[in-house]
Each structure stands twice: as structure tokens, then as C-alpha cells.
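Note that one protein chain is taken out, while the other chains of the complex remain in position.
All chains are identified by letter, namely A and B, in their written order; residue positions are counted from 1 within each chain.
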Amino acid sequence: MKRNTWQEYQKEVADDNYYYLRSCIRQNFFPGSEKAFVRILREELGRNLYDDPAHTSCTGIGYHSDVVLHDTIMTVVARQFALMKESGFENAAVSCITSFGIYTEVLETWREFPEVEARIRELLYKATGRELYKPRNLAHTSDIIFHHREAIRQRAKHLLVNHRTGEPLRGVEHIGCHYAKIFPKEGIGGVEFPYVLAGMIEAWGGQVVDYPERRHCCGFGFRNYLVQANRGYSIANSQKKLESMAPYKPDFILTNCPGCGMFLDKWQYTIAEIEGTTYGQDGKGIPVLTYEELAGLVLGYDPWDLGLQMHQVDVEPLLDKLGVEYDPAAKYLMPNGRYIGRPEPATVNMGVE
Amino acid sequence: MGKYYDMLMEDVRMREGMKACMNCGVCTAVCPAAEFYNYDDEAIERLLRSETIWYCGECMSCRPRCPRGNTPGYVIQALRTLSQRLGFFVESEKGRQQIALKRTVGDNILRTGYCLTPRLINPDLHQEQGPVWRWIYDNDKEVYGRFNPTYMQEGSGALRRIDDASMAELRRIFEVTGGAAFFDRIEECSDRKARELGFDGANDEYVMYTYTTNRDDHH
Partner (left out) sequence: MENKDKRVIVVGGGVAGMQTALLLRERGAEPIIVEREERLGGKLAGWHKLFPTFTPAGEVLEPLRGRVAEAGIEVRTGRTVEEVTPTGVVLNGGERLDGAATVVCSGFEVFNARIKEEYGYGIYDNVFTTVDIERMMNEGRVRTAQGNEPRRIAFLHCVGSRDEKVGAHHCSKVCCITGVKQAIEMKELFPTAEVYNFYMDIRMFGPGYEELYRKAQLDYRINFIRGRISEASQTIDGWVQIKAEDTLIGRPLRMSVDMLVLIVGMKGGASNGAFARSGGLTVAPNGFMQPRDAFFGNVASERDGIFYAGAVTAPKNIGECLNEGAAAAERVAAYLKL
């Protein structure tokens, strides 16, 4: 797709020595992605990353559901930064878009309202005895993968090319609202044409396809999904996106935010069950990937080690196009071959006969 | 200005979010909630008691577009906080849902250190998660254990059990910042409202009622 300006929106991304801040949603739905991130950084790229057992949730989902107070979340964030400093790290690597938005916003709030920073400094000390610290560098983990995208390409086992036709695979992206809508200058490529995911797809040989609702929210809306009565909001917005992207026949959806990825995956199932509509080719769903999963496939990682069996929409059509060798029978088995049952089949997986 | 206005302006999100509006509509144009719900204008107290302030999904799509540098989403956050402080939230169906959010996400944070954990996402209450999620839920130790040997145990990694010292710090943060008192406030107001509505306090039955009830006049 054409874009004018991504080069004008550059941010500094630390090259090494990351303090890893994990994500509630990514751990729940894509634990293989966090595992792959650590593996890529340490084993493929030889970088230093600290996975601190003492850090907690940023409480962002509670904050955006309005049950966690502003002062509370700012102090929780201050504790994470203090832990980072005490561990000898200065570069935060944030695994979650909600958290990334919050960390950025907290730093911005402290900058703009010094009296708030002073209050949080006191609260942090009172609660934990720790000292407030501000990171030297704050990046989302997708920024870090983007930063290392060429190094990943050099180690690639599979490029994003249909191995039968030689055509580039077509990816649509979904960025996640809190990546750059809150602070456009903090997003690679800015808010309107973010380049963080597109840059990975292009670096690894694929083609990025624009679609009219690219910038629209996935529909999480915090309380609008978390409370059952509100879920109509969530599914309606995801459906708007899926309908907008389907005519472009994407081979995959790439997501920045673990929540968005989960919703675009799961709501395809629900829509298929409720009204029989599917958005992918052959009457199946469109596979949805996190950027760690995409990087892992490019690097030749086993799809089941990446956790792709935890998706509701089958990823096998994409694996087949990529020419990835995998054991279909091992999908729901444990690594030692133990059978623990398998999910019931669903409309979105079966396709139209 | 009035009492509620002054209270709102104590919140930095209100000062940051609301400057001068020219009512151009760019925020509503990209608002996922506006397309779904029926928004209209109301005065502050009516707002604080209304359904309207609870529709926003806090996606912040409004923020980058505003030609006057406002952030309607921040204003919503400030209004919601005040509505709960004043106890007005229980006067609307959507506001009453705060007890469900507190009991799930809120309590889970203080119990586990995470906003959500797999056991919180019960497939029976989350049919939309589909059969793969049910399979994961039924086999969580095996499935998560495959990605992290410290699943629900101390150590580092995904969904590890967070150590007691860290949990104690987290709880103290909630104490000293007013976060715990805010939880109590949500409980207390919900309990009063639950009795008013004929429940035996804010019990599981009431929480489930707030979690599932949906009038059809929001749209």
C-alpha cells in the first residue's frame, strides 16, 4: 500500500538490555508468543532480556474498566519501573498495547503535571519503600521485533511467499488503538499509517493490503466485552472490520495487541456459529497471528511450539501456503505425545462443503 | 462553577481531556460506541447517573483527531470515577455493572496480581470463546505448562504465581492510593442498590443480574 510519511515518525528503540513486562492477555491467550519473543531475542539475536518474577499486571484492564483508580495504576506502574531500575535495566519492553498506552500516558502525565509525579513518588515510597524511576527507553515488543526485522529476515527459513505460486502472501494488519492513538509520535509510522506491523510483513517478503476499516477498533472496549450484557458492542465492531477486510482475500490478519488478536479470532467463530458467515477462503476463517507467531514461522519454529493450536481459527491453510512442515496429528497432543482430548469442531474450522 | 464541576476538575484527566470544543464531531465519527449506542447530551449530574457515560470503550480513537486537542475518552474516565465516588453509578443499568467488573477483574488483581487468569474465563460464561478455549480451560495445566514450566508456580515466565512479597506490595499500593477504599465504595453502593431492587445484598445473584441484564433501549 502507498504511504507518505512513516519515515517521519521514528522513535528510538533500544537495541539491547530489555526489561520484559508481560501482558495479562498475551499470557492467557498467546503464551507461546511470549515464549517465542524471549527465544528470538536471546537465541536468534543474542540480546539480553530480563524476565523479572516480581513484576505484576499493570492493572490496565481494571483501569480502563474504571474500577482501578488513576493514582493506583500510576503507583503500580511506578513500582514496575522501580523494579526495573533495581535490576539494573533502563529499557522497558512492554508486551501489551494496553500497558504500553498506560506506561506512555503515565510518563506523559508526570511530565505535564509535576505535582502528580510528586504525589506518586510519595505513594510508591509509602507502599513499597521503593524510589520512583523513569525508564530511558520504552518500547512495545512489536517495536523491538520491528527494530530487528532485517536480522530476522537474514535468519529466515520461510519468507511470506506462497511456496507454490511464488506470489507474496497478503496480510492485513490491525494495530490496536492504544498503540498510537493516544500518543501518535510514540508509534512507528504514527497513528494513521502505522508501519510497525507493515514493516515486518514487507521485510519478510509479504504484501500489506489496506482495507477501509483498518483503523477501526477491534471492539474490545473493556467493559463492553468483560460484561456479558455488553458484548453486542464488541462483536459488532469486530464484524465491521472482518467484513471490510474480507473482500481483499487476505491470507492472514496480523495483530499488534493480544486482545485484538484474540477477538478477531474468537469473534469469527461466534459469527460463524450465529449466522453462518465466514470471512476466509474456502469458507473457513481468516487465520489471525501475533507478530511473535509470524516471526516464529519465518524463523522456522514449530507451529505447535508457537501455540498456534490455541487459536480458534485454523492456521493450517496459511502454514500450507508458506510451505511449513508440521505434523497435523500433533496439533492437540502434548510434546511427549500424550493425548489430552481435542476441541469440538466448529463451523469456522470446517469450511463450506 | 458548581460542586460537581469542581470535583471533576480535580481529576487531571478532566483538565487534560476537556479544553474548548467546537462540536465538529470528528470524535463521534470514529467512536465505536457511538455507532452502537444512542448518545446524547446531558447535564453533569444527569450524566453521572446516566447510562450514557458507560457506553464508551475507552479506545481513544477520538483523541488523535480532535482539532482542539481534547480527549473525550479522558473526560469519560473522569466522569466514571466521580460517578462511583458519589455512588450515582448504581442508578443506571450500565453503571451497576461496575460490581461485576470489580468482582472479576478487580478482585483477580488483588488475588493473583493479574487482571485475568485462565480460570477466570469460564467457558460457560464465555460461549463466544469457542471449543478451543474450552479445551484449553479443561487442560490448562498441560497446555500452559507446555509454554511455561512455572505455570501457577513461583519463578519467572507466563502466568507464574506471583510471590507473596510482591503481592503484599501490590495490595499496599491499593491501600495507600485509595484503590482498596474505592473497591469498598463500589461494594457498599451496590449492596444498597441490590437491597433496593429486592436482592439479599450484593450477592452472586445480584452480580450475575448486573452482568447479564440488557434492556433493549440503549440503541
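The working rule: a residue touches a chain if its C-beta (ideal position, glycine included) is under 8 Å from a C-beta of that chain, and two chains touch if they have at least 3 such contacts.
Just so it is clear, the model here is predicted, and its values are computed rather than measured.
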Can you pull out the displayed chains that the omitted chain is in contact with?
A, B
Of the residues listed, B:29, B:168 or B:197, which one is in contact with the missing chain?
B:29
Option touching the unshown chain, where B:68, B:119, B:141 or B:195 are the choices
B:68
Could I get the residues of chain B that touch the absent chain, sorted low to high?
22-31, 34-35, 39-41, 64-69
Given the full complex, what residues of chain A touch the hidden partner chain?
1-5, 190-193, 210-215, 247-248
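Convention: only the chains that are shown with their structure count from here on.
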Inter-centroid spacing, chain B versus chain A (mean Cα positions, whole Å):
22
Which stretch or stretches of chain B touch chain A in the complex?
11-13, 16, 30, 32-33, 35-37, 54-61, 63-64, 77, 80-81, 84, 94, 97-98, 100-102, 104-106, 109, 113-118, 121, 125, 127-136, 138-139, 142-144, 146-148, 154-160, 162-163, 165-167, 169-170, 172-179, 182-183, 186, 210-214
Chain B partner, complex, touching residues on chain A are 22, 24-28, 31-32, 34-35, 51-57, 59-62, 64-72, 75-76, 79, 101, 109, 112-113, 116, 123-124, 126-128, 177-178, 180-182, 184, 191-192, 215-217, 219-224, 226-233, 235-237, 240, 266-267, 269-270, 273, 307, 309-312, 332, 334-335, 338, 340-346
